[in-house]
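Attaching a single structure in structure tokens format; questions to follow.
What you see is the complex with one protein chain gone and the rest in place.
Chain nomenclature is as follows: A, B, C and D, assigned in order of appearance, with residue numbering initiated at 1 for each chain independently.
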Amino acid sequence: MSAQHEKKESAASSPIVIVFFIIGLAVSLFVGWSIFPKLLYSQKKQPIDFSHSIHLDAVGDCESCHFFREDGSFSGIPELSNCVECHEEAQGEDPEEIKLIENYIEPNKEIPWLVYSRQPDCVFFSHAAHVKMGELECKTCHGMIGESDHVEIYEENRITGYSRNIWGKSIGGFKSNTWDRMKMDDCAECHEEHGTNQACFVCHK
Amino acid sequence: MDSALIPQGVKRCPFPQFALWIGFLSIFMLWAVVAAGVAWIKGLNTTNLNDYFGFGAWITADLAVIALGGGAFFTGFMRYILGIEDFKHILNFAVIIGFVCYSSALVILGLDVGQPLRSWFIFWHANVHSMLTEVAFCISCYFTVLTIEYIPLVLENRQLDKIPLVHNFSHNLHRIMAVFAATGAFLSFFHQGSLGGTVGVLFGRPFGFREHFAIWPTAFFLFIISAMACGPCFTILVTRITELITRKKLVKQNVIAKLAKVSGWLMVAYLALKMIDTVYWAMVTLPNMGVSVMDMYPESPFTIWILIAELGFCGAIPAIILITEKGRNNNFLLVPATILSCFGAILNRYVMTVQTLALPVLPFDKFVNYIPNWVEWVTSLAPFVYLALLISLSYRYLPVFPQEKELNP
Amino acid sequence: MKEEHKEGAHGHKEKYKYGMVIDLDKCTGCGACMVACMTENNVPFRKDESNKLVSTAWMRVFKATNGKSYPDIDVCYFPRPCMHCEGEHGHAPCVSVCPATATDYNYETGIVSQIYTRCFGCRYCMAACPYHARYFNWWDPVWPDKMEKALSPDVSPRMRGVVEKCSFCFHRFQRARDHAYAEGRREIREDEYQTACTQACPADAIIFGDLNNPEHKVYKLKKSPYAFRLLERLGTNPKVYYLSTRSWVRRAGDNYLAGERSK
Amino acid sequence: MSLGRRGFLQFCLGAGAGITFSPLPWKLMDDISIWSQTFRGIPIEVPVPPVGEVNIEKSVCTLCPGGCGISVRKIKNRAVKIEGAEGHPINDGGICILGVAGLYQLYGGARVKGPLKRAGNRGEGKWEEISWSAAISEISKKLSQIRRNGSAHTVACISGKDRGTVPQLFKRLLTAYGSPNFISMPSSEDTERLGLKLMQGEDASVGYDLENARYILSFGSGLIDGWGSPVRVFRANSAWREEAVKGLAKVVQIEPRLSNTAAKADRWVPIAPGTEAALALGFAHVIIKERRYNKNFVMNHCFGFEDWTDNSGKVHKGLKRMVLKDYSPDVVSEITGISVSKIVALAREFARAKRPLAVCGRGKGSTPEGLQEFMAIYALNTLVGNINKTGGVRALPEVRTTAWPGVAQDAIAKRGMNQPRFDRAGTKAFPVTESLFNQLSGLMNTGKGAYTLSALLVYGANPYYTAHDKAAVAEALDSIPFIVSFSSHMDETAQHADFILPSHTNLERYEDVPTPAGLNVPIIGLSRPVVDPEYDTKHVGDTVIALGKSIDGIADSFVWDDYESLLKETMGGKWDTLIGEGYWKDAGYSPAAWSSGFKTPSGKFEFFATGLYRAGIRSHNDNDYLPRYKPVVLEGDPGSYPLVLIPIESTRLADGAVANPPYLTKTVADTVLKNNDIFVEVNPKTAAAYGLSEGAVAMLKTPTGEVKVRTHMYEGVRPGVVAIPTGLGHSAYDDYLSGKGVNANEVIGTVEDPISGLDIAWGSRASLVGII
Partner (left out) sequence: MFPFCFEWHWDLGHMVFHGALWYALSILGIGLTYAAIKSFIDLKKGGHH
């Protein structure tokens, strides 16, 4: 090796080069934590800006709209017929309510709600087991949605097609509340804690 | 044209001739790539596999190439762990063969699964009780070892070696190669065994099932020994073929003879154990399941002749040749013996997989046969073309045979 | 009353042990169980299903003969669902070999599960199963015209390249359990959980229930002198029992050496 | 090394480190992993069935005449599963293979999606879509024109069955229009009703009390191969099996092939094909000779057992004399190939048994048997006195419903109705028969018909496929210039129609289901709409009413607004029960006591069918009025056709007007169908004699036609017999059915029963020649 080479080698280890490392680190961290989630999720607005809090005040509990059927199955998101029960005629002047009546109730079209908690087809989830038998509260999994005034933007993962709420709003996948994430690990964690059956078929179909 | 890349002091054929040869091999490889593409894109309905023969040519090929590639780990084991220095003259070559065999095995395994994109589940969601998990882990780890063993050889290429860092790296790898070799040997012993175990544990399949020692079925141990026996044979065979094609002596006869001798005695040991195993299986295991040994050899091609061919023609005969001094030193006996031994290994792997599945276990079930289709044939035979390709390239550009200069002054 | 939560030898909680008894004297080989199963479990069909080696039928009806010549020949049909082998302590032939834990023995129900999204199609389980109860999806499932409308949401349709098999209609267990939970019960009654084939069988040849529960029909039937299981000698410990008063049929259920006596 | 290169390297290192500590690779890995489980957005994405509220709808299956109750599981508006209705008197929760696959009839292929008018040549498959109103107006215009021309009687209707409101509506349409030519597709029920009318004097169908019978002598009836109401027979069979273990029941199956029924029976009697009547009379011989018959019943309630003298003083032969003379076990053994000792033993067993029952109707009963053959087998029941007894036979009357207002016939209608039926049923040739589909092709193809037919309506039938001697039938029907099909599916007949007015499928419509063949109690089932119509189809009843209202001069007979109100009105007081339960059962029904007599002229059960004489059938041979065995003379000489071909009817192949759904085809063994090749069964001995091996390709030739088949060796077939599966060989429908195998009806010709004129071909002479 030539002497010139040797010189450059020493220059290479100088702090200037470290700057490149730091730049690389900073750029990639920024891309990974900030730009990537924006690219990964598409933003979709719900058809109607629904206020849970107003409705909760009016009807009193979750189960009035999200009810169990006689066979033990869970109704999930209410159908249009539930809305019609109260909103056959406009009750006020809220533009969202007018939207509901004009766009859905009058043409008798189901509202294409985007479901934050929709799981893949391979998942079997029994509300009866958790709510009726396990006596879990709605918020344990669904959080404070019942108290919200507006429905949040639905963020759809462009690769999987599932809502961001499944992986959790935190792109790092960290969680501080039980309702922050809805991944298999979260189910397993709770089942483990409660000594519930861990066999695959319990949660899969 | 490419003389700058060719190791110093050796003679190689003119480049156009070489290019023609490589081109010829590449056509075959391309065919195999097309076949693999068909299977991957259109799915496994493009093969002749079916619900009765979930395993077929591909698993046979997998098991066979891994057995034949056993020369790498076993030569390395003898060179580094047992310290038999002679084998360093053939170790490079054994490593190349091993590398080809294991990379082929991984590709074929990738072909053989229905959802290749999910094949990493075998690691991520591993079921530690499954022999296949063990196989997958060990093969991929051992493939890493082989890559590590192969890299220094690549780096010894005349031009690469000129780069100081590369030179250092290859040197340092060489220095600790014994550690890698030891790890590789450890892994190899296990997965060769586990391959036998995959079939040996199938207690629903009387043909394949074997009684257990500790947690392993006897097939586990038999597979290890048979791989140790036939691996070196394949190394010898490929060496002889390379010598034939290059019209050069590349490895000294004493090295070959030593390897042949080891292989021969291992074959003897294998045959003895296999006999005991077979007799026990026939006399104890099978009757307990309500079947007789002749029930296991019902219809062509699975008649008792397949057993005689495996243990007699492809077992006892080569073993006798290899353990006799005259036999292993006479090329006209040695080469056929290695061929028979390798064929025996392939036959054994075929029998253990396909025949195990071919025999109806339900008394009211029908016997059905299975013949691979072109997709399976082409991809299963591709490793041999791939081997020729990689050997051609390595032989031309890398110092594979340490004794070549000495033998071809 | 049934014994609550039996502790198995292996220390797992055994709540139920679901199994089947199939009366081969009643079975007519009509095939209703096969189709009931297919329509219940979203099993697809192709234009040519005559190659039985690649044709999926979780419940498959085998035909056995006594091997005699005219006019002494006799025929018997063997409906073959997944046997949900228990092996020794849940060591079913297929469960122990699955490299990716895609199939699993559930100690609570005795059912061997298969999770399609976990399976990557190595087919080792198929090699392990002596009953050919496991099927590989060689093709992408395609339903003609509007047949997709007939798909049940209780069972996931399977993609190409994975193995599938009978689940004892586990989704019906889930359904029954949900119903029980909604009524505040933990126990599931015998009639609440029945497989599709059992329910459909026009000959009432298939009986399903908890093998551990003395109040269930299967409990008594499995103890019949005419009861046997397929390939019992292999140690698969299956949970499907067969009944036949014909001795050659009982002998056809397992392998015997010439001259050996069968049960 | 330059600073740039170094810097770049450092940058990359930093970027690598940063990326590793960002969610990017891990999240991507997770998402791609999920994607690899759904393949969203690429062609191999699997469907995700939507969830929703579950609804169970009860109905009655009409895919076969069995009348089983079904409960359809629905998710919102999608029907996802058909199950047997628990507690239904016919099937109590069980369901047959065809019924459970019924959703394919609704959602599957080959549906006719709206009214079609032929655009190209007949059968070319070119159609023009047309509106319902235009279609009905065009058809009624055409029919009005025919009517105006004075040829109303040349319009015919082929219906799958003749009972129930829909067939009756068609019949009414023709009556008002002026045509006597309402033709229903034949089945063994036709012969049985005829026989019952003659012997017991009742217009009823035979009810077999299978559930309570304990010794079942089946003369080739495929009891568990789809005979009668299949699920009901399966259940009865299971009861027999339970009793048989205790030695309390026994089933004897008399059949040339070891069918599933034979395999499940306690004894299989492999008989020479077509000689069942001889065996029955052989049994009668033993029973009479050994005086094992029920003396009370035979002596006090039967006519024609002993010789008798008519008003003119002529002595007529009775059953006893004829049987003792003609049907000794030696003779019968010669005919049937069954040993004398076996005949005697079986006869004794039958006579001695508690609640014995002889059953007839070959296979599924889709082909009528000879009238005298039925009488012979039925006579066995009479001899042992199990008529109107538990576990015996009985005449089951039609359930009474509200009668429709009379048809307002104008002069044209009256003139038309006075014309003889084209098929000669009820004419001098065949005075006792109601409908003779099988006569059509002969009369039309030879031009011997009394007139030519100018229009044809087809509903619930697929004669282009299901009729024996398919080619002749196709030739005959093709000569009718105007054909209207009411089929829901593009079947073979619809393919040859000029108009298709598609009707709703069974899951989309109301319909009453009359008592199925062979049932032991009178019952009506109600099939009702479970889902909204999938396509632009219409209830066939509504279509007929619409036609009736728009054809000139007959509107007065069609006063109903729609079919539903008609049905409601017809069912009257039963409607509420039908809606609630899905069926109405005559709970008070019990068979009449012997003492109340029979409705025959003699007031007794008639072994000697005087009804035939009264209907105008004159013969000097008394045997022609008695139960007897008259060999069916099959076409072709035994030299060129040394083998006998018989059909194999199985539950796994629907061979009637309802085509086989793919789920059923999937269950068919590869020894029946492999790729597109059909397998015929032959005994290995027969195969060896003709040099055929397993799977060998051969030509199956009969006087009717020849088809390419493969051979399957089966020890369960009588040597000298070839057995061919039915239900395959469709040329219509979709790729899941069309082109698979061959249609057995291509090689089975017709054989006319001398008295009834019905086609009683149970097989054919045949040869099997290997193709090298």
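Points worth noting:
To be clear about the criterion, a residue touches a chain if its C-beta (ideal position, glycine included) is under 8 Å from a C-beta of that chain, and two chains touch if they have at least 3 such contacts.
Keep in mind it's a predicted model, so treat the numbers as computed, not measured.
One chain is not displayed; in the complete assembly it touches the shown chains A, B. Looking at B:Phe15, B:Trp31 or B:Phe169, the residue that reaches the missing chain in the full complex is B:Phe169. Which of B:Phe24, B:Trp124, B:Phe213 or B:Trp305 touches the hidden chain is settled by the complete complex: it is B:Trp124. Within the set B:Leu49, B:Leu132, B:Val145 or B:Ala319, the residue that contacts the chain not displayed is B:Val145.
The chain omitted from view is touched by exactly one of C:Thr101, C:Thr117 or C:Asn255, namely C:Thr101.
Where chain A meets the omitted chain, the residues involved are 1, 9, 184-185, 188.
With the whole complex as reference, residues 123-129, 133-134, 137, 141, 144-145, 148, 164-165, 167-169, 171-173, 175-176, 179-180, 183, 186-187, 190 of chain B touch the missing chain.
We adopt the following convention: only the chains that are shown with their structure count from here on.
Central chain assignment: C. Criterion: smallest distance from chain C-alpha mean to the mean of all protein C-alpha atoms.
Centre-to-centre, using mean CA coordinates, chain B is 39 Å away from chain C. For this pair, chain A with chain D, the centres built from the Cα atoms lie 56 Å apart.
Of all residues in chain D, those touching 2 or more other chains are 32, 37-38, 46, 48-49, 51, listed in ascending order.
Residue positions 51, 55, 63, 65, 101-102, 117-118, 140, 156-157, 159-160 of chain C are each in touch with at least two other chains.
Listing the residues of chain D that touch chain C in their complex gives 37-39, 43-44, 46-52, 73, 75, 78-84, 91, 93-97, 100-101, 103-104, 106-109, 111, 224-225, 230-231, 234-235, 237-238, 241-242, 244-245, 258, 260-261, 263-264, 268, 270, 534, 651-652, 662-670, 673-676, 683-685, 715-719, 734-736.
The touching residues of chain C, counted against chain D in their complex, run 23, 25-26, 28-32, 34-36, 38-40, 42, 45, 47-52, 55, 57, 61, 63, 65, 68-71, 73-77, 117, 140-141, 143-153, 156-160, 196, 199-205, 245.
Only residues 1-3, 6-8, 10-19, 21-24, 26-28, 30-32, 34-35, 37-38, 40-41, 46, 48-49, 51, 53-54 of chain D touch chain A when the two sit together in their complex.
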